[in-house]
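Input: one structure, supplied below.
Missing here: one protein chain of the complex. Every other protein chain is in place.
Note that the chains are named A and B in the order they appear, and that numbering of residues resets to 1 at the start of each chain.
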Amino acid sequence: MHARDHRVDRSQWLAHCTELAAQGATMLDMLTAVDDPGGGRIEVVAHLVDVVNRERHLVWTDVDRDDPVLDSLLGVHPGAGWHEREVHEMFGVTFAGNPDLRPLLTTGDAGHPLLRTTPLPARVATPWPGAFEPSDRPAGERVAARPRSRPGPPGVPSEWQA
Amino acid sequence: MAVGAVQRRWVQVGSQRVSLHVVELGLACCGVEVREARRAGELLGAVGDDRDPADGSDPVDLNVLVVAGTVTSRLAPALAEAYAALPEPRAVLAFGACAATGGPYWDSYSVLPGAHEVVPVDAWVPGCPPRPHDLVAGLAEVLRARA
Partner (left out) sequence: MSGHARIALIADNCTSCMLCVRECPTWCISLEAHQELVGDPGARRPRTVNVLDDFTIDWGLCMYCGICVEVCPFDALAWRPDAVAPTSEPGGLRHGKDRLEG
C-alpha cells in the first residue's frame, strides 16, 4: 500500500499526528530525521500506520539547524520515546515534552554523528591509501602535463581534508 | 574410598588432544558461525571421553574466549569483565573482521577497531564471517602459538 505524504509546519506537528491517530493511524512505525536534504534544515519524518484500514502516512516537517526543537509525540505514541532519543543523539533535535533524551549508543563525545557536518573522526585521522598516485614517483624529471585529479577520502567533508 | 573415573571431553586439534573450554562471546553475525561450529560437533574433529588417552598423555587444558562479532564501545566493559572472569590457562581468539579491526564498522562512532583494544588477543581468524570450520583452524593457531 502506498504511503500518503503529509508536509506540515513544525507548529502543526503534534496536532497533525494527533489527528491522524484519532482517525486510526495508531501505530508509530518509525520516527527519524534527515540532515540538510537541501536548504540548511533538518527534516523530521514519522511513519504512522493504520493497521485496520491498511493506510500508511509519512508526516514530514522541518526544524532549523540552529534551533532544532520539535514537540514530542510521547503523549500520542508512547513508543516514540526511544525514536526521539535516537534522533536527539544522532541529529541534536530536542523533543519538548520527552523527559528522557539520554544517548543510546554513543558516549557523547563525538557530537551528533548523522549531521553532515560531523566527520567520522576515524576517517579524518586515518591516512587514506587512495591518496597515493604513481605520478608521485615520476620517472626522472618528466611529469605529466595534466596530472589526474585526486579524489579525497570518501566520507570526509572537504574542510576536514588535509 | 572408591573414586570413579573422571570423564572429561577432549577434542583433537591438529596432533594435540585438548580439553577446551570455549567461551563464546557471540556479539554479531560471527556468533552465528561459531554457534554452528559448536553445534556440529564433528567439525571439531575427533571428540573423545577418556581422560587418559592411549598414549598416556593428558589433554592440554585451555580456556579460550572466542570474540565473535563487533565490539561496540558500550559493550567493551562487558568484554573486559568476561576476560577477567576467565580462569588461567586462558587465551583469546578474535574471530572475524570485526574482532580483528572493527571490520566494515572500523570507522564507526560507536565501534572499537578490534578486540585487542580491550583484551590481549592470541590469534586472529580472517573472514566476514569466517566459515564454521575456520574456528578449528583458529583454535589450532592458538595452540600452536602457545607451544
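Throughout what follows, a residue touches a chain if its C-beta (ideal position, glycine included) is under 8 Å from a C-beta of that chain, and two chains touch if they have at least 3 such contacts.
Every value quoted in this text rests on a predicted model; they were computed, and no experiment measured them.
Enquirer: What shown chains does the left-out chain touch?
Expert: A, B
Enquirer: Give me the subunit A residues in contact with the hidden chain, please.
Expert: Output for subunit A: 126, 128-130, 132-135, 137-140, 142, 144, 151, 153.
Enquirer: Please identify, in ascending order, the residues of subunit B that touch the omitted chain?
Expert: These residues touch the chain not displayed: 97, 100-104, 106, 114, 116, 121-128, 130-134, 137-138, 140-142, 144-145.
Following the convention adopted for this analysis, only the chains that are shown with their structure count from here on.
Enquirer: Using Cα averages as centroids, what's the distance between subunit A and subunit B in whole Å?
Expert: 38
Enquirer: Quick check on the complex: what are the subunit B residues that touch subunit A?
Expert: 72-74, 106-110, 113
Enquirer: For subunit A, which residues count as touching subunit B in their complex?
Expert: Interface residues on subunit A, with respect to subunit B: 105-107, 110, 113, 120-123, 126, 155.
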